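Report on one structure; see the data block that follows.
Note that one protein chain is taken out, while the other chains of the complex remain in position.
To keep things simple, chains are lettered A and B as they appear, and every chain counts its residues starting from 1.
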Amino acid sequence: MLLLGAAVVAVIGGFPVVAGTDSYILLLLGKFLCYAIFALSIDLIWGFTGILSLGQAVYFGIGAYFVALSLKINYALDHPTRYGNKFPDFMEWNGLKALPHFMEPLVSTPFAVACALIVPTALAFIFGVITFKRHIYGVYCAVITLAESLILQEFIIEYQAYTGGFNGITDYSNYLGIPFLWFMLAVTIAFFLIARVLTHSRIGTVLKSIRDNDLRAQFMGYNVANYRIFVFCVSAFMSAAAGAMYAAWVGIISYLDTGPVFSVEGVIWTAVGGRATLIGPFLGAFLVKGLEFLLSGVLAAFWQLLVGLLFIFVVLVMPDGIVGSIAHWLRRHRKGTLTQLREEQDLLAHDREHDWQPAGVPRSGEESV
Amino acid sequence: MTQALISQILIGVSVTAILVISAIGLAVIFGVAGVINMAHGQFIMVGAYTAAVIGKMGGNTFVAIPVSFVVVALLGLAVERGVIRWIYDRPLETLLATWGVGIILEVVMKLIFGPELYYVGAPKVLAGSVHLVGRLPYPYYRLFLIVVAILMVAATFYLIFRTDFGLKVRAVRRNRAMSGCLGIDTAKIDMMIFMFGSGLAGIAGAVLAPIKSVSTTMGFRYAVDSYMTIVLGGVGNLWGVPTGGGLIGEGETLLAYKFNSVIGELLVFIFIVIAIRVFPRGIFGYQERR
Partner (left out) sequence: MALLEVKGLTTRVSGYTILDNLDFSVEENELRVLLGPNGAGKTTLIAMITGQFRPTAGKIHFAGQDITGWSPDAIFLAGISRKFQVPNMYETLSVYDNVMVSLQSDRKVFKYMFKGVTAAEDERIWEILDFVELAGKASDPADTLAHGERQWLEMGMLIASNPKLLLLDEPTTGMTPDGKQRTAALIQKIARNHTVLLVEHDMHLVRQIARKVTVLHQGQVLAEGALDEVVSNKTVREVYLGKGKRH
């Protein structure tokens, strides 16, 4: 397993060195890493703790917008707009005369990155305190998070002078290149390890027990709400980090990156790969997004149809996802061969006693028909 | 000022009516059958396209209502038999599967009808408007929507509380295993109630088509609003739909008048979250006995 992981890391990390940096695949690779972290963050809350959030893109989006705004403001300082103003062009189009005061701190990119990570986590904390403390979860949580991300989307569109509105934020210097890819790879590995420690330590067992039976966990002395809030914040932090890196890497960010459709997409990557596994979200994100890249060019309309069918297929036929199904199969297979072995041995022992040939094997000298 | 306020409240009433119309089908499916149908918005959309086709063929909204009911009820039947019946006991996964159904419906409708918008006119009888307060015109069609909302709620109440079928539905809801033992075909009841709820979504599409251009993506917003209405009003109690719809409709309209529509939505959302904190099962949900 470790070897396989090292191989994957080596392939991703070594790719741009071999293939050069201007390849479209390089852009995709970095994007996919962000998507994978996003899916991992959903897996932590949904797969391991049983909270289905349809608004995880809110945290991804806020992280992305902070970074994109900061980069855009800095870009504008060196690249004046058509009328010579040194502030983002979309603000000028919307009639602003100067950079709004409340955005001035974002000139400092480290500050913006800190905001990109802290604000979503704090928001998740507030949200968690409000909902989980009153035992609102399950369907209610799904519906509320869905509405939350829809409203954020409308907010961004409405206040386009500050957010770029429909067009999003584009035209700023992004960090597309080998060093940043390696940085993202390192972050991905770090998050993977954090998730690994989190889910395989005792707290992971507690989270799973809350997922399985929150009532029992509560009557066993666990403050279920606190555990949910904690894991929700960790998940929001990961989403936000993924969003921040995404904005820096891709160089374009729009309201779609905070919307419910993107959130649900993340859920389905996790489901396809295998929820409650750590490799599942990575596999799911790379596979589904990779397929989309391969197929959407040829079959633009049919790709969406395929996605729809994928949702139904995963739920009805493969609820454990790819990794989960393989694990099941392996376990059954191993058990199967074990019992088979034991049976065969029994049979052999029996045969030896009675000096018979094993069943199914023709006796020597006899023709098998 | 008062006049403006009153006219805003009246607009709020019609917004409420729209919410009730779009949410009542969902309330039946979610509250009674316990299914999370994320394709509800797309069901409304299919109902609206049906109305558009009827309109092209020369029919008006009154013709479209029964046709849309039947068309979307049959669609509901197909979805229930094909997808939902396998996963009744897994609500969150039903949510994902029906999300997939929604995507498929959008793609299929786009393939059939193309990307352009369709416009459906209101019936001639309902054209024009009335002056209820001051100079603000109040379209007849909005009054019609209020009537439709009341009728849909009344019909649903009648079906659930005054018919044999409704009795069975309530029995299944209370105690599924026992109802099965008493000879009620619970699977059939689930199927029927899903069809009925889908049909109501079809009617919603038919009557909402004239107030909004018909497009394949029109439904999603209705679905989210419907869910918020039900979550606020309380799952499993039909009174929750008008109550939740009223609070959201009036709240959003008045706040949009005071600030703007996005702020209004945000404030109403915050209100809903706080309300759920106070009534974890919705305003009417507390009557549910466990």
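We take it that contacts are C-beta pairs under 8 Å (C-beta built on N, C-alpha and C of every residue); 3 or more make two chains touch, one makes a residue touch a chain.
Keep in mind that what you see is a predicted model, and the values were worked out from it rather than measured.
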item: Neighbouring displayed chains - absent chain, whole complex; value: A
item: Residue in contact with the excluded chain [from A:I130, A:A161 or A:V206]; value: A:V206
item: Identified contact with the non-displayed chain, of A:V197, A:L294 or A:L330; value: A:V197
item: Residues of chain A (touch criterion as defined above) contacting the omitted chain; value: 197-198, 201-203, 205-206, 208-209, 211-213, 215-224, 226-227, 230
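Throughout what follows, only the chains that are shown with their structure count from here on.
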item: For chain A paired with chain B, centre-to-centre distance based on mean C-alpha positions, whole Å; value: 32
item: Contact set on chain A toward chain B in their complex; value: 52, 130-131, 134-136, 138-140, 142-144, 146-148, 150-151, 154-155, 158-159, 260, 264, 267-268, 271, 301-302, 304-305, 307-312, 314-316, 319
item: Partner chain A, residues of chain B touching it in the complex; value: 36, 83, 86-87, 90-97, 99-104, 106-108, 110-111, 220-221, 224, 227-228, 231, 260-262, 265-266, 269, 272-274, 276-277, 280
